[in-house]
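One protein chain is absent from this view; the other protein chains keep their places.
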Amino acid sequence: MSTDLNLVLVMLANLAMLGSSRLSACIRLSAAQGILLSLLPLQLELAEHKLAPRLALFALTILVLKGVVFPALLMRTLRTADVRHEVVPMVGYVSSLIFGVIVLCFSFWVSSRLILPHPAPSPLVLPLALSTILIGLFLIISRKTALMQVVGYLVLENGIFIFGVALANKTPLLVEMGVLLDVFVAVFVMGIAIFHINREFDHIDVNQLTSLKD
Amino acid sequence: MEWLLVAVAVLVASGLMAVVMTSFPRLSTFWGAVGGGAGCAIGLFAVVRVLWSGKVESLRWGWDVPYGSFSLELDPLSGFFAIPILVLSGLAAIYGSRYVAVFWDRKSVGELWFFFNLLVAGMLIVVLARNGMLFLVAWEVMSLAAFFLITFEHEKQEVRDAGKTFLIATHLGTAFLLTMFVLLGAESGSLDFADFANSPSTVSADLLFLLALVGFGTKAGLMPLHVWLPEAYPVAPSYVSAVMSGAMSKLGIYGLLRVLMFLSDVQPWWGWLLIGAGAISGILGILSALGQSDLKRLLAYSSIENIGIISMGMGLGVLGTSSQNPVLMVLGFAGALFHVINHAIFKGLLFLGAGVVFQATETCDLDRLGGLLKRMPWTGSAILIGSVAIAGLPPLNGFASEFVLYRACFNREGLLAALSTSIPCVAVIGSLALIGGLAAFAFVRVFGIAFLGEPRTPHAAGARSPNDRMSLPILLLAAGCIAIGLLSPLVFEKILPVVAQITHYELAMIESPAARASVPLSVVARVGCALFLLAGGLALVRRWLLSGREVAVSGTWGCGYSRSTPRIQYTASSFAQPAIGFFAPFFRTYTKLRAPRGLFPQSASLATENTDLSTDLIYHPLFGAVGRLLGKLRWLQQGRVHMYVLYVGCTILALMIWYVSMELPPADASMSGTVVERSP
Amino acid sequence: MIVPALILVPLCAGLLAFWWRADGPRRALLVLTALVHSGLTVAAWVQWNNNLHSSAPIAILPGTWLALDAAGLLFLSTVSALFLGCAIYGVGYLGREKHQPHIDYEEHLFFSNEPEAVFTGCLLLFLASMTLVCTSQNFGLLWVGVEATTLASAPLIYFHRQHRSLEATWKYLLICSVGIALALLGNFLLAVATSDPRGPTTGLFITDLVQNPGKLHAPWLKAAFLFFLVGYGTKMGLAPMHTWLPDAHSESPSVVSALLSGALLNCAFLGILRAHQVCVAAGVEDFSQGLLRVFGLGSMAIAAVFILGQVDFKRMLAYSSVEHMGILSLGVGLGGRGAFGAGLHAMNHSLTKACLFLVAGNILAAYETKVVKDVHGVRRLLPLSGILWIGGFMSITGAPPFGTFLSEFTILKAALDQGRPIVAVLYLALLAVIFIGMAGIVLPMAQGEPSAALYESRRREAILSTLPPAVFCLAVLAVGLYLPPTMTAMLDEVSVALGGN
Partner (left out) sequence: MEVATLLPLAVTLIMSPLLLGVINRTKAMVGGRKGPPLLQPYYDLIKLLGKGAVYSRTTTWVFRAGPIVSLAGCVLAATLVPLGGCESLIKFHGDLILLAYLLGLGRLCTVLAALDTGSPFEGMGASREAMFSALAESAFLLGLAALARNTGATSLTQMHAALADGAWSVSGLTLALVTVALLVVFLAENSRIPVDDPNTHLELTMIHEVMVLDHGGPDFAFILYGASIKLWVLGALIINLVLAPSAGESVADLGVALAGMLILAVLVGLIESTMARLRMPRVPQLLVGATALSGLALVLEFGGIGK
């Protein structure tokens, strides 16, 4: 599987998430995205015909965290919260899909201007990373349940990862592990928070959490 | 100079002592008042010693804050302003030692003394400071101390409001001063005054002057920057009002004069502006005073009027400087400075007197007073002297300074000179004349309603003479009014070195123009003496005429109305009515009338309230508009986390679009591989 | 070995605190850790002072992952000092909060507090993560530290387990996580900017980047700065990304608010400063300074909007933090002496704001309301807190003789000296509006008479709850009257690193 195909699949997952109302489906899609992501560093290195053990460890960690642990955590939260569908979202599913397309165009425009200092492994890296990031942001903004916001956060994180892995692949392992640890704890803490929200309010619709305002 | 530092140290230490002792009000008062008095005495001694020797003493220590240095200097201008500060504060401390007794059982007086002494110390440092940073710090310490003194009785709503107005006004004023000092020091990079003078700023002097005028004018109380003043003075303890009005607001004048010394390129329009602002302050100030029935509020407005007179004097001086007209310059500045001293004396006197009235009758409302002169003959007489002095009538000190200002105008180099000079002179003459007449009106009203006639309420009827510690300062100040009035030529002589310093002229150079005023002043002083002698003589004549004849005592002739009560007397509002009615456009009078109704009307009442013109016309609409404008943005924080993330997203998106489209040209070959080469 | 110890001590103590059952020893551990941390910080100061003129960062871990340079030490000192004060205050606070359940005074529902062990543990981990931020010399590690501060502090905000604090916690978590994720992208963009296809990458070490700016790719560096600015700016509270800040500050316990506002925001600012430092070294400081100025003034304006007529005094303090973060970024954005002023102001603001939040906690405890118009007569009811409330207000609004005056004045001077009159006018006007707004809130609270019932049931103020804010307030006052030469030297160095002079 080539890098390009991988990236396109990631993008398709994004679009699927934009169009899906089922929370469990979205979580699964994010898991799939995580698995695709874990393949990315391997593909890039294999293209250069070398495979460092450090990289294998890194890929494995990503696979475990993004592909298994995070979705599991979220699914567990989903079960406790007993919510299946996203409540009517802020932006409808069709409009979301249209937005996804616009974002893709925007990303290509940006990457046409922002010239990389050295050739990228694939011309799709920059635009697709960018659009994944923006779609993650969009999911957070447009979906009402707290769980979908975490999923959005994960998509955002994934987009950043695509960028990091593909373009800035020489960051030290210590940092990468630290970043992953942080993301893990973040998802964990958010899960706990959702658990508390569900217990306190009997719903996880964060659109109703508006008692603090001016 | 060391003695002045000792004075500051004594003031601060005794203030702290008073705070420590605050559980024992008597001890606390003792420490505060004795320390305050002693500090002022030591300071006065030091100032007089230095001024007498004719030298300029200075001191410069390092001070580890950015742009700061602990530079002090005692030159004629500083000394000139230090003297009224110290004298008035010292007397106020004596007075206060008794005045605060009413607070002993319900408030902590330690705080009061601490801030009072801090206020005095701050004022002293302000006039001595020769570094912008030191000046600003002392200036704010002074203002904050004043704030705490004003809000001492913060249980009352009006006190809180006044404190807030004061704090905001002084803070905004300081903002202008900050800017001014920064611009003054922009060239030299230092905030030492010496450097301001040596390396003149490249910034336009006009801007600097305007900044100084607004910043210092706020403290002085020039209209329309005066709004805090009629709020703050009435609510502060009286001796604090006396110090604030007599000394603290003068520091605005001091600051303006000091800054004028740094500005080389003096423009005529500054003078016009000063005269215009002064005339407006003077006329509207005294008119507003006429509209007040609260004694202390009235005195506050009268302070604005006097600041206006001082400002007109400075305006003449500036005009003289810019047009190389030594007579106008010298007499204008000299008149302004003379009035500074005089106002400190009689306004201090009147505020202390108002405190006596307040403590004796529990009210400052003129319409609830009356007949006080019988009940406190000495204090009342002293207040009469103060009232005549503030009305600017001979032979007292108020006339002397106004005469110098008139003399600056009625002159071959003033009124009779070219149009650009004579028109401002006419403005000054006309304003001074109107102000003089209205001031006489206003203070006749004060004294006549409050002290003469019959008491209008039982409180006023039960008033007693104050304690000696309260009446002594008042009597001393009254003596000062007479003495300065009769010795005006001598005082005028002492002002000349200060004028020389302000105008950068040699003393010898300014003596000949000064003589134009000093000779008539001595005649005026002699006429004053003659007035006393003549009046004394006439009194003797009357005594001789009446000796052996019947001198009967009876009731006042009621014009046939036989059952008169004290309430039938003319009231303060009715007394002021002709002026209020005539100058109605300058008043915002709110009338609350409960008209008599029906066949058997039970009660009726009429209450009028005059609000401040500039508050109503400028500040309320302005602040209201800003508040409404900003209020429209409050929906931003509407509580939805989605919106919040949207803000983040939009920000980064907007920045990216801006960056990509503005900063980066469309991709072409030349762009790729642009690498910044920069040596470390 | 000071630097690793600085992180490890609170980290271990925090992990220990999670498992320690007994309250007394755990509180002692909290204070002890704070003391040790402060002691280490003082030691770092001594060491820094000794090689003042060598200008090399001290106590370097191999590979320069962790080190203390002037900026790091400056921010670390405020963190450490604040934490010590808050730990002492916290002992008293936790003692007061021990009883269960509590009644929410807005919704009148019962709620319980978080277990104290979790709270204490998170507090210590929070310290560890902030220390990590201050000491890290690598952008990646810095990011890890900043994200860790978010995660460690989220449970702190949710100390009172009731609806509003939960809402605040969620907003805090989500918004800050999104923001910091953007900063991570900034890291990668920076990596792209530094990467040289012909050789090994520099690994995003700050010293490397600053000392060898030779091969920095300007467009990518600028793009990286954008993301750093928005990312860390979210955490720092720059408008319009500040939105979590008033909620979190108003709903968390005051001791936490003090730390969030005084220490955490500075740490996030340090992230932006590091990026700015690289921009300066690469010679594109015009770009970063312009953005910092815009966001600085914007934050001040937004803060002014919400301070004017604010009804909740803790929210007012939170918005005031937004304002001061704006001042900091404006100061740095002005360059020149402005950077010096910003460094000084960061310190002054932290101390003052911590004082104010702790005092706000005292007021809240006594009056049981955060509504401004229900609070009167603090000076009567809580004499010392009342004085500190007014003193803190004067300090936070930059009145002489407080240290904040010096720093705000320096920034004003920088603006005028650089020939930016419009910036100066806006700066002064916004400061004035905010002053008016705060005066209208703070003064009526401090002055006047408390209700009779409150006054009858008043108690003596506890020394634990008044001493720390008093010390903070006095410290700011002292700085305003005397700025020690060592500190001036340190600020000078910070200023030079940030493109000032």
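To keep things simple, chains are lettered A, B and C as they appear, and every chain counts its residues starting from 1.
Simple rule for what comes next: contacts are C-beta pairs under 8 Å (C-beta built on N, C-alpha and C of every residue); 3 or more make two chains touch, one makes a residue touch a chain.
Model, not experiment: these values are computed from the prediction.
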| item | value |
| --- | --- |
| Visible chains that the absent chain touches, using the contact criterion stated earlier | B |
| Per the touch definition above, residue among B:F152, B:F447 or B:Y647 touching the missing chain | B:F447 |
| Touch with the omitted chain, as defined above, among B:P326, B:G436, B:P489 or B:P513 | B:G436 |
| Residue of B:N306, B:Q569, B:N610 or B:T651 touching the missing chain in the full complex | B:Q569 |
| Touch criterion as defined above, residue of B:M223, B:V524 or B:L613 at the omitted chain | B:V524 |
| Absent chain, residues of chain B that touch it | 370-371, 373-374, 377, 381, 384, 388, 391-394, 399, 403, 406-407, 409-412, 415-416, 419, 422-423, 426, 429-430, 432-434, 436-438, 440-441, 444-445, 447-449, 452-454, 516, 519-520, 523-524, 527, 530-531, 534-535, 538-539, 541-542, 545-546, 549-559, 564, 566, 568-570, 574-579, 581-582 |
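The definition used in the following text is that only the chains that are shown with their structure count from here on.
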| item | value |
| --- | --- |
| Nearest-to-centre chain - CA centroid comparison | C |
| Gap in Å, rounded to a whole number, between the CA centres of chain C and chain A | 30 |
| Set of chain A residues in contact with two or more other chains | 114-115, 117, 137, 140, 149, 206, 209, 211-212, 214 |
| Set of chain B residues in contact with two or more other chains | 634, 637, 641, 645, 648-649, 656, 664, 675 |
| Footprint of chain B on chain C - complex, ascending | 170-171, 174-175, 178-179, 182, 210-219, 221-223, 226-227, 229-230, 234, 240-241, 243-244, 246, 281-284, 287, 291, 302, 304-306, 308-309, 337, 340-341, 344, 377, 379, 394, 397, 399-401, 405-406, 409-410, 412-413, 416-417, 424, 428, 431-433, 435-436, 439-440, 443-444, 446-449, 480-485, 488 |
| Residues on chain C engaged by chain A in the complex (per definition of touch) | 65, 138, 140-141, 143-144, 147-148, 150-151, 154-155, 158, 161-164, 166-171, 173-174, 177-178, 181, 184-185, 187-189, 191-193, 195-197, 200-201, 203-204, 217, 219-220, 223, 246-247, 250-251, 306, 310, 315 |
| Residue ranges of chain A touching chain B (in the complex, touch as defined) | 90, 109-110, 112-115, 117, 134, 137-138, 140-142, 144, 149, 206-207, 209-214 |
